[in-house]
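Excluded from the complex is one protein chain; the other protein chains are retained at their positions.
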Amino acid sequence: MEKPWSGRFGEETLPLVERFTESVSFDRELFEEDIAGSIAHAEMLAETGIISRKDARRIVAGLRAIRRDIVQGRFDFKLAFEDIHMNIEAALAERIGKPGRKLHTARSRNDQIALDLKLWTRKQAAALISSLRELQRAFVAKAGEVGELIMPAFTHLQPAQPILVAHYLLAFVEMFERDIARLGSLLDHTADCPLGSGAVAGTTLPINRKSTARKLGFARPTRNSLDAVSDRDFLCELAFCLSMTAMHLSRWAEDWVIFSSERYGFLDLPEKLCTGSSIMPQKKNPDTLELVRGKTARVYGALTSLLVLLKGLPLSYDRDLQEDKEPIFDAARAVTDSISVATAAVGTVAFNRKRLDAACEQGYLDATALAEYMVGKGVPFRDAHRIVGQIVRNCIAAGVTLSSLPLEELRAYSPTIEKDVCRVLGPRNVVAAYRSDGSSSPSQVRKQIAFWRRHLRARKK
Amino acid sequence: MEKPWSGRFGEETLPLVERFTESVSFDRELFEEDIAGSIAHAEMLAETGIISRKDARRIVAGLRAIRRDIVQGRFDFKLAFEDIHMNIEAALAERIGKPGRKLHTARSRNDQIALDLKLWTRKQAAALISSLRELQRAFVAKAGEVGELIMPAFTHLQPAQPILVAHYLLAFVEMFERDIARLGSLLDHTADCPLGSGAVAGTTLPINRKSTARKLGFARPTRNSLDAVSDRDFLCELAFCLSMTAMHLSRWAEDWVIFSSERYGFLDLPEKLCTGSSIMPQKKNPDTLELVRGKTARVYGALTSLLVLLKGLPLSYDRDLQEDKEPIFDAARAVTDSISVATAAVGTVAFNRKRLDAACEQGYLDATALAEYMVGKGVPFRDAHRIVGQIVRNCIAAGVTLSSLPLEELRAYSPTIEKDVCRVLGPRNVVAAYRSDGSSSPSQVRKQIAFWRRHLRARKK
Amino acid sequence: MEKPWSGRFGEETLPLVERFTESVSFDRELFEEDIAGSIAHAEMLAETGIISRKDARRIVAGLRAIRRDIVQGRFDFKLAFEDIHMNIEAALAERIGKPGRKLHTARSRNDQIALDLKLWTRKQAAALISSLRELQRAFVAKAGEVGELIMPAFTHLQPAQPILVAHYLLAFVEMFERDIARLGSLLDHTADCPLGSGAVAGTTLPINRKSTARKLGFARPTRNSLDAVSDRDFLCELAFCLSMTAMHLSRWAEDWVIFSSERYGFLDLPEKLCTGSSIMPQKKNPDTLELVRGKTARVYGALTSLLVLLKGLPLSYDRDLQEDKEPIFDAARAVTDSISVATAAVGTVAFNRKRLDAACEQGYLDATALAEYMVGKGVPFRDAHRIVGQIVRNCIAAGVTLSSLPLEELRAYSPTIEKDVCRVLGPRNVVAAYRSDGSSSPSQVRKQIAFWRRHLRARKK
Partner (left out) sequence: MEKPWSGRFGEETLPLVERFTESVSFDRELFEEDIAGSIAHAEMLAETGIISRKDARRIVAGLRAIRRDIVQGRFDFKLAFEDIHMNIEAALAERIGKPGRKLHTARSRNDQIALDLKLWTRKQAAALISSLRELQRAFVAKAGEVGELIMPAFTHLQPAQPILVAHYLLAFVEMFERDIARLGSLLDHTADCPLGSGAVAGTTLPINRKSTARKLGFARPTRNSLDAVSDRDFLCELAFCLSMTAMHLSRWAEDWVIFSSERYGFLDLPEKLCTGSSIMPQKKNPDTLELVRGKTARVYGALTSLLVLLKGLPLSYDRDLQEDKEPIFDAARAVTDSISVATAAVGTVAFNRKRLDAACEQGYLDATALAEYMVGKGVPFRDAHRIVGQIVRNCIAAGVTLSSLPLEELRAYSPTIEKDVCRVLGPRNVVAAYRSDGSSSPSQVRKQIAFWRRHLRARKK
């Protein structure tokens, strides 16, 4: 089979090498972008008179027919044609003849693949933003549902202070908002179109790069042809965005694996999100959560691969760059799937009020509020902290809670403690007493929920 | 020595554990940020009446004195006080007594360290932007200096097409511009202030978070206390920005290591940027370039560390997070130093016209232009490509260049080749013939240099 | 200050470059190895007549004096001398004059640093083996202490089957045994001595490499000079060994963070291994465990750095290699410290029988044993599994345990269930019923403990 570069060559490629160097088995993922780019290119070639309008029309029609065939699974990809670009171009030439041999004018696979990947990256970023919005909606809806249900907040996985479950759920909404902001920045950072950079130096033909950039949704052409064909920053940046989302999902999954463990029992996942054991008949395992957590590993691996790939690579294009595709395709798929699964889990989870209430009674969650109460009575915080530390120590020894201590006993530690101390003892009282912006009081959390509802509604087209 | 949390404890910490858990040996890097945060906090506590104005004044004065002592190297950091926060607070209490014990009111080390790190991150981002601008200036100045000097552009490290050296140099300016854009996005992504989030749930005291946020240069407080104390996205994002800059620098270093190798000899680094060998007397090695390339490895390592650290960490704060500092401090230092070294190297490099000219005569750099010439005469590109491939193959066998072939011989391959073909043969002619935006023609490159001069001037204060 | 390579140079090194390229601020860690290597080298030079015996004696005496000074902190390391090698050699020349200028004969810093690092690696491997043995002893001792205490084994962090706590503890002993095996292999893989490879090609002087190899504890010299100076496999392999140990420690730490969380309460760490909170007076946090878990991140980062550093590095020595030291030094320190902390924690942990017993009553830990009981009565396992699954489902709905079901009720599911079923219901019965090698029955676990006691005794010289 004739290679697109066979003119200069006297020997046939080794089959081993053909298999080793081919990319069509995975870069076919880019067919939409490749065809869109070729259509824009062909139209521009006609606009500038480099090819005739008639040739351009035949090329565009041919490309559309090929796209249709690919979508319908009727296109025969051939390894011998190396990559998606040559597969499509060869099919075009076969279908429409001579005009097909003109499509690659003033273009190289170097700028073509840079374009395809950038278009794909922008598509992924937009799709991820939209999935993350769905996930945020699921969290906000659940936060609205759970009302004033209380749970212990943990630091070091030890009970710290009482919080609203809704407040806990909204913490994840914040994380995904940052992920969305990063993806938005990625869209800003990829507003320039590499098409027309040629192999490395541009072209001697009178092409119009502003026209193709505009047709393909970019703000402008790239400024430097050498840089344009060797730039893969955008793939690294997408891999980083994906890594951050995967990391956030892994923290959520870890929490819920622990919270759904039999000892905690804070929440219950529906059976349809769980699987069982081939040997232990009683098991209902949170496999989906574990896989979400586990998939983080492959996403980090992809980021590592891309950065390693690019380190110390001489300018401009090197074939190493072919290795940029599989990791990023895989990572995007893993995160997209994980977001869907998380959205389903958040939507269907049930919190167990009895277990949560019981947990709130343990761990002296009101100790900090007690110390702050004493601050209100004029005790320096460090002294209040020390005094409450001693009270807690004695309570642990005696196996009692702070709110069960008689006032007299409390006053023995500090005369600043008065009757109104009952206002800050017990988890429900503590929660009600929070006053700072962003804290876990019912009024603060209501404000946050309202904010997110507005925010998410505004972003739903 | 009294720990800030000793009230509840009956046993002394093990010395091994004290050493294992301390962080002051490295988090002292944050003293400026820690003190700035404490001053803002103390002033706010007075504004809201939580402490007296007089106490606040004494606290602020005490903190300023401590800052002065640290800057002058007269501050005695103690491991037993664990971290920078407690070292400063303990010194304050020792110096000003009781008011010092009030500073930590309505604050936890959890929100304090989140604040310190975020302030530090913003400072680093701004400083990196400014260093990268200097580096861009060095490249643009050199591009202005080299005039119309020509070199081969490489793809696959094989000669591809002739380009202007200036065009080559500007490719790096593009990379660093993307790095700057990412750092700018990082500044946007870190506009919210975590101070006032307390340990995890906020506080029952009537603090004013908008006030501290404003004092510290943030746009607003964070929205969710739980998220605020466990968020380290910004460190990962800085590590990623650093990785990308390191990667770009490594590609530059790799190129120049090769270009300064004896076989290429394209450029010469001054001796003051090189070192010699302890055994081989003749050596002048480009060690600085190699170290720039090598330092990429530790920056990637830091990014890996941070992402690994955060994966699957339960909410909210966990002590694992203490491990976030050393990698990012180290990576920031490595990249900052590398940028300085690169700026010096770019400013002092000398290009070797003789070697560059000789290289441009090899490798059939005008083959693409010849094919494009034939396209201009109506030959479909694929056919032109094949024909030129055959011409080149025969030239290689005969050991001659394209421009040395008599017109008759060329016409034997294709009658479309006419006398005007000489316009696109030979490297200098090819360069002059480039027409596309962003290509390597003298007029395009002049435009690019002018653009960068304007752009960089506008960004110089 | 005169550089060891200044002869060929006309310009002074830039101060920025001097600071950027120096390594003595960290490679001083290698002083023991560097001096040992130099002593062996000097003695060999005398043996072969390259220098006089008298010169060699003065060199050796000078080096020993320098070693003493360094150990006692009285040696003045100078940045201008770049690295540990030149610092020592310059000091030697200053102290003993002309003979000192002969030490570097037939040697380059390239083979010298390869030697130093390999010696250091072997020392670290041996030290790690010995620390891991201590840690194993702590686990085995604790396993011996806890007797037949029972706990739930978890899969997916859900209760799976009852096991002995001792069995659980021994699982970690297995992991560290594999770590030790890997470190042992590393010692095997580093039995060849690079000294005498020169800069890259060997030397024209009649040195005796077998002699220096033997003196330094190696089995033989390396076979290929080019490879010897560019080989850093052993550092990567050490970094990998460290990563695996860190990973094992992180799994242990994760388990114990969860097990010591208030909801589980399976175990209690002594206060001397915990720290408190600056704001929450009641807290006792397992910080040491969290830091052990967290430090895994930096160890992985170091492995990443080393591998990235070496990728695509042209032969033979490149200055990038200087970047090999800090990550591996840091990783070795992190793991060594973590092992010590873990040994202390394992030695002092207290298991909470009440909480463990309570946990064993939940989660239907005897379900698998019931299914296997039915297999014993001739039911195909898949059918038994399905039947027990249904029993469990009904028990969950009714809120009862398997062992509380009357025999009649059980028989309604399968007539194969008879009176002797009580032998496999209830956690203690299940444990007693395990029969397979390596299982969690008391007799199997006793055997394992005995094995480890013997094994560890044998390895304590």
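Details
For clarity, chains are labelled A, B and C in written order, and residue numbers in each chain start from 1.
Everything that follows uses one rule, which is that a contact is a pair of C-beta atoms (placed from the backbone, for glycine too) under 8 Å apart; a residue touches a chain by one contact, two chains touch by 3 or more.
This is a predicted model, so every value here is computed, not measured.
Within the whole complex, the absent chain has one touching residue among B:66, B:125, B:160 or B:228, and that is B:160. If you put the hidden chain back, the residue from C:25, C:362 or C:390 that touches it is C:390. Across A:121, A:288, A:416 or A:439, the single residue that touches the chain missing here is A:288. Listed residues A:148, A:188 or A:323: the one in touch with the omitted chain is A:323.
Mapped onto subunit A, the footprint of the missing chain covers residues 3-14, 16-17, 19-21, 82, 85-86, 104, 107-110, 198-199, 270-285, 287-288, 290-291, 293-298, 300-302, 304-306, 308-309, 318-323, 326-327, 330, 337, 340-341, 344. Against the chain not shown here, subunit B presents residues 152, 154-161, 257-258, 261-264, 276-287, 290, 304, 307-308, 311-312, 359, 362-365, 367-368, 370-371, 385-389, 391-392. Listed for subunit C, the residues touching the missing chain in the whole complex are 4-10, 50, 93, 98-99, 101-106, 110, 153-157, 160-163, 167-168, 170-175, 178, 181-182, 185, 188-189, 196-207, 209-210, 221-231, 233, 236-237, 240, 243-244, 247, 250-251, 253-255, 258, 293, 296-297, 300, 303-304, 307-308, 310-319, 368-369, 372-373, 375-376, 380-383, 385-390, 392-393, 424, 430, 433-441, 444, 448, 451.
Criterion: only the chains that are shown with their structure count from here on.
Distances between chain centres, each the mean of the C-alpha atoms, put C farthest from subunit B. Between the CA-based centres of subunit A and subunit B the separation comes to 23 Å, rounded to the whole angstrom. Annotation for subunit B: residues touching 2 or more other chains are 4-10, 104, 110, 198-199, 293, 296-297, 300, 304, 308, 318-319.
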